[in-house]
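The complex appears here minus one protein chain, its other protein chains still in place.
Should a chain be cited, it is by its letter among A and B, assigned in written order, with residues numbered from 1 in that chain.
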Amino acid sequence: MAIIADDLALPPARRFSMWRAIRRNPTVALGGVLLAVLVVMAVFAPLIATNDPFKIAPVNRLRPPSERWWFGTDQFGRDVFSRTVYGARVSLIVGLSVAAISSILGLALGLACGYFRRVDSIVMRIMDGLMAIPSILLAIALITLSRPGLGIVIVAIVIPEVPRIVRVVRAVVLSIRAQPYVESAIAGGTRNWKLLTRHILPNTLAPLIVQSTYVCASAMLTEAGLSFLGAGVPPEVPSWGNIIAQGRTFFQIAPWTIMIPGTFLAVTVLAVNLLGDGLRDRLDPRLARRL
Amino acid sequence: MTAYIVRRLFATLPVMAVVALFVFFLLRFAPGDPAAIIAGEDATTEAIEAVRAKLGLDRPMVEQFFVWVTQLLRGDLGVSIFSNLPVTRLISQRLEPTVALTLSTLFVAVAMAIPIGVLAAWKVRKWVDRVVMGFAVLGFAMPVFVLAYILIYFFAVQWQMLPVQGYQPIKEGLWPFVESLILPSLALGITYMALIARTTRASMLEVLSQDYIRTANSKGLATGRVLLLHALKNAAVPIITVIGIGIALLISGVVITETVFNIPGLGRLTVDAVLKRDYPVVQGLILVFAGAKVLVNLVIDISYAFLDPRIRY
Partner (left out) sequence: MTGTPGAILEVRDLHTQFSTLDGVVRAVDGVSFDVARGETLGIVGESGCGKSVTAMSILRLIPPETGRIASGSIKFEGEELTTLSEEEMKRLRGHRISMIFQEPMTSLNPVLTVGTQIAENVVRHLGVSWKAGRERAFEMLDLVRIADARRRLDEYPHQLSGGMRQRVMIAMALSCDPQVLIADEPTTALDVTIQAQILDLMIELKEKTGTAIVLITHDLGVVAETTERVVVMYAGRKVEQAPVEALFEEPLHPYTRGLMGAIPRLDVEADAAGTRPRLQEIPGLVPILTQPIVGCAFAPRCGFATDRCRSERPPLVDAGAGHLVACWEIDRVRRAA
C-alpha cells in the first residue's frame, strides 16, 4: 500500500467536522477531553493550586474537604487539592517519557531483529527473559540499586515495557518483508535504507502509536504502584502514588486522602486507554478485530 | 505426551537462564556503587566494604559468576544481608499466603469473567453486553490499591462485613481464611477479570458465527449446551492464553495487594526487602516469581493439547 501512496497526490483536505468525529466515536472524544483537562492542570499547576502543595501546617491536619481545602488536608496539614493538581505532572511526565523512550528503543531493537537473523535470536531471547519478570518486580530490582529519583523510576519502567514494543515492531517488519512487493523490491536492488524508510517505517507507525498509548497507561499505573510501595519517586514529591501511600495510616478517618488522588489516577489511565482504543480502531483495524 | 512435556520443559530453560543472568549483571553493572547504596546514606567505608564482601563483589567477576552459578544450580539463593537467613527459607516461610491469594484470585476472576464474557457474547449489543464492556474498560483503568481502599471503605469500615486487613492461615479455620481473602482477591482480580471477560466475549463472538453452531442450533440443543459446550470449548484457546498472560498482572498486583491488606506473603517480603535494599532477597524473589510465571505458561501450553484435538505434539 505504501508503494502506491508515494505516487498518489494527497486527497483534497476534508473539512474536519468535530461533531461528526464525536458522534462517531464518543468514547475517544471523552478520552481526549479528559486528557486535555489533565494536561492543562499539569502545565498550569501553580496557577490552579489553591495552596502551597508543600507547606506543612500541623494545625490544619486531616481536615475534611471544605471551601478552603477543596479536597481536605493530609496528616501534615498539606492541601490535598493542590498536591493532586501537582501530581498530574508526575503521572504525565512518567507516562509520556516512558512511552516515548520505550517506543524509540523498541523500534530500534525491533527493526534490528526484523532485519538481522543473528541479532534476532539473541535479542528475542533476552526479551523473552525480561517478559518473564513481572514488570513491577523488575522495576523494584533496579530501584533497589539506585538512589531515588524521577529519572531512575522512568528507566525502571522503560525496561519491562521495551519487550512489548519490540515484539510488535518485529512482527510488522517480518510480515512486510514477506510481502511480494517488498520481496520484488529487494530483488530489484532497492537499497536497505530506502526499503526501511519507504516501506517498513510507515507500516510500523500505526501499531507503534497504538502500543505506545497502552504503554503510557501502564507506565502511569506502575509509577503510582511503585510510589505507593515507597519504591518510586522520593516521598516529598507530590505524585498520586505518594499521596495515597501517605494517606494509608489515616485512611479510616480521612478517606479523601486516598479516594481523590486515586480517582484522578483511574480517570487519567481511563482517558489514555480510551484514546488508545480509538486509535487502534482507526489505525490498526486488524488488531481491533482480534480484541 | 510425556515427551512433549519434557521438550516444553527444556524450552523454558533459556528463558530462566536469561532471567538469572539479568539479576546477576544488574547488581554488577548497576550505575554508581551498589554496595554503597545498599549500605545506606550514612554508612562508613568499613560498612560499605562489609556489604561488598558479603555480596562477594570484591572478588574477580569470573569467580563471582562461577560461585553464583554453582549456588544457583544447587538451589541456593544466597543469604539476606540483614537477617543473615537463607533467602530460600525466607521465601518458603512466606509462600502460603501468596499462593492462597493468587489461587483464590485466579479462581474468583475466572469463575466470574468467563460467565459474563459468554453472557455478553450471547447478548451482543444488548444492554448486558454494554454493561460488561463498560466494566471491562473501567477494570483496565482501576489501580489495584485504589480499588482495594474503596472495597475496604465500604465492606469493612462502613458495613463491617469483612475484616479490614490481615491474613488468617488455613489452619486457623476455613471461614476466617476465606474471609480474609475475599476483599484482596476482588481488588487484585479486577483487571484480570476485565481482561478475561473481554477476551472471552471476543472469542465467543467469533465462534458463534461458525457453521457448526448453526448445526448445533438446528439440532434443537438447549441454549446452555450450545453456548457452554459447543461454543465455549472452541473459544477456549484464546481465553486460556490470556489467563496465562494475566498471571503476570496478578504477580505484579500481589506485591501491592499484600501491602494494602497487610498480608505477610512474598509481596510483603519484596517490599520490605526493597525498602531495606536487601538485594539478595529481591534477586531470589525475582527468580521465584519469574519461575512461577514460566511454569504457568508451560501448563497453559500443555492444556491446549487437551482442549483442541487438532493440535498435535
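Throughout what follows, contacts are C-beta pairs under 8 Å (C-beta built on N, C-alpha and C of every residue); 3 or more make two chains touch, one makes a residue touch a chain.
Fair warning: this is a prediction, and the values are worked out from it, not measured in the lab.
Student: With touch defined as in the header, list the contact partners of the absent chain among those displayed.
Tutor: Counted over the whole complex, the chain not pictured touches B.
Student: For the full complex, which residue in B:Asn234, B:Thr259 or B:Asn297 touches the chain that was left out?
Tutor: Checking each option in B:Asn234, B:Thr259 or B:Asn297, the one touching the absent chain turns out to be B:Asn234.
Student: Which one, B:Thr70, B:Ser83, B:Gln158 or B:Gln210, makes contact with the chain that was left out?
Tutor: The single option touching the absent chain is B:Gln210.
Student: Of B:Leu95, B:Met112, B:Leu221 or B:Leu295, which sits in contact with the chain we cannot see?
Tutor: B:Leu221
Student: Footprint of the hidden chain on subunit B, which residues?
Tutor: Against the missing chain, subunit B presents residues 124-125, 210-212, 214-222, 225, 229-230, 233-234, 307-310.
The rule is simple: only the chains that are shown with their structure count from here on.
Student: Mind pulling up the subunit B residues that touch subunit A in the complex?
Tutor: By the definition above, subunit B touches subunit A via 14-19, 21-23, 26-27, 30-32, 34, 37-38, 137-138, 140-146, 149-150, 152-153, 157, 164, 198-199, 202, 248, 251-252, 255-256, 259-260, 270-271, 273-275, 277-279, 282-283, 285-286, 289-290, 293-294.
Student: Quick one: which bits of subunit A touch subunit B in the complex? Just the residue numbers, please.
Tutor: So the residues of subunit A touching subunit B come out as 27, 125-126, 128-138, 140-147, 217, 221-222, 224-225, 228-231, 244, 248, 251-252, 255, 258-259, 262-263, 265-267, 269-270, 273-274, 277, 290-291.
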